[in-house]
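With one protein chain withheld, the remaining protein chains of the complex are depicted in position.
For subunit A:
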Amino acid sequence: MDALPAVLGAAALLLLLLLTARLLLARRNSSPRTAPLSLLVVAGSDSDKMSEDKIRTFEQKRAETFSNSQFTLNRIPRCREVCQSWSSSVLTTLYSILYSFPLTFRLKPDLILCNGPGTCVPICISALLLEILALKKVIIVYVESICRVETLSLSGKILYYFSDYFIVQWPALKEKYPKSIYLGRIV
């Protein structure tokens, strides 16, 4: 893992998840003995445009090294903006769900990696539905935000039950949520 990004922060967790997953997938998918896996990374940040720019820069740099890199970036409408009222959030969440279903069904990922935004819940629900309907195994790995020390985010509380692997970054959460995995601080 020599090429780990030097920049830190929530956006960097996203980049880190992307980088790690893609490096491992590239290695795995380059082996002729195993079927290729497709990856869906669900992430968000305070400023979605800034995150998108960072991802594009990262992927462009990566494409320079790996010629067969397949990368698409799909923007999903946020379930809820910071400080948005809860009642209007119901409508925007429904909109996110309606948007996520066809997207997930089209992409049919083998592995979903989430770093915590509300947007990942509709995606993961779509994936679970995909599993039931298409009998396709989808692995859901959820990484809770570094900001969550004592309590889980709402996405975390929901996906604690629906994810295959639930990663927390502080030991107090591991105690409260025994099914979670604690690997220390990732960033």
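Remarks
FYI, a residue touches a chain if its C-beta (ideal position, glycine included) is under 8 Å from a C-beta of that chain, and two chains touch if they have at least 3 such contacts; residues count from 1.
What we mean here is this: contacts and distances are computed from a predicted model.
Note on the omitted subunit: UniProt lists it as "UDP-N-acetylglucosamine transferase subunit ALG13", one of the names in "Ubiquinone/menaquinone", "CAHM1 protein", "UDP-N-acetylglucosamine transferase subunit ALG13" or "Trafficking protein particle complex subunit 2-like protein". Residues touching the missing chain, restricted to subunit A, are 1, 4, 7-12, 16, 20-21, 23-25, 28, 34, 37, 46-47, 50, 82-83, 110-111, 137, 139, 141, 143, 145-151, 153, 164-165, 167, 170, 181, 183-187 (touch as defined at the top).
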